[in-house]
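Notes for the one structure printed next.
Omission of a single protein chain aside, the complex is shown with its protein chains in their original locations.
Coming up: subunit A.
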């Protein structure tokens, strides 16, 4: 369990990092929190020729919350985003989801952007980005940065739209719309494990206070986060609706049937909770 040989680069600024990434191309890998990459290296499941450690590039360690949303820099650790009350105020789903990501020690190192790029089908943050319709900003040395929408970013299990030579510099999570509420419910075998299935929910009430829009993102039941629009589905039909629109696979921890069942249970619970949050927001605004 020792990694194969690699060249180690520790650029001091973004320009240098992009230059090294451009030079190393598909042989280069960004090292952020290392919580996913280092195990892959130690098990020799990945063998990049070059590691580009971005941990010394302070300008990437940013977190800004505005009325539009929350921008998370590439070096913002899970724990920083989780603890930020500004971020939680702008988009409560961030904290709701981050509490379910691994354990505190892992959140102290792991990064939100790293989690998005890593694109584990059971990871929480890709679902959050997908549900909210956020985006990832990718920079490269020989051209302008591009902003990739969540819908285009997650391309498969552990696959994202990131191209060789690119660095994800930040991710943008849109703010909570008015009269809205969110929730994240998941089921993991052990506390802090990747979930067998999980549901992020966003409910928005209309101006009269009736349920307007309902959207969920499912994790662990497909190759990428699956966003489902459940607007108009009766509360007691939510579970059924979700079960009918996913094709989970069996693995050593759970059968496909169980995952499908679980996704339904969790969706009903998450939508119910998000609905309650939305109602609270509505009442609060009304007063």
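The rule is short, and it goes like this: a residue touches a chain if its C-beta (ideal position, glycine included) is under 8 Å from a C-beta of that chain, and two chains touch if they have at least 3 such contacts; residues count from 1.
What we mean here is this: contacts and distances are computed from a predicted model.
Student: Just go with whichever of "Dipeptide ABC transporter ATP-binding protein DppD", "Octaheme c-type cytochrome, tetrathionate reductase family", "Protein SCO1/2" or "Dehydrogenase/oxidase" UniProt uses as the name of the absent chain.
Tutor: Answer from the UniProt record of the missing subunit chain: "Dehydrogenase/oxidase".
Student: Tell me which residue among A:12, A:27 or A:44 touches the hidden chain in the full complex.
Tutor: A:44
Student: One chain isn't shown here. Among A:168, A:254 or A:281, which residue touches it?
Tutor: Result: among the candidates, A:254 touches the missing chain.
Student: Please identify, in ascending order, the residues of subunit A that touch the omitted chain?
Tutor: Where subunit A meets the chain not shown: residues 1-5, 39, 43-44, 187, 189-193, 196, 252-255, 257-258, 261-262, 265-266.
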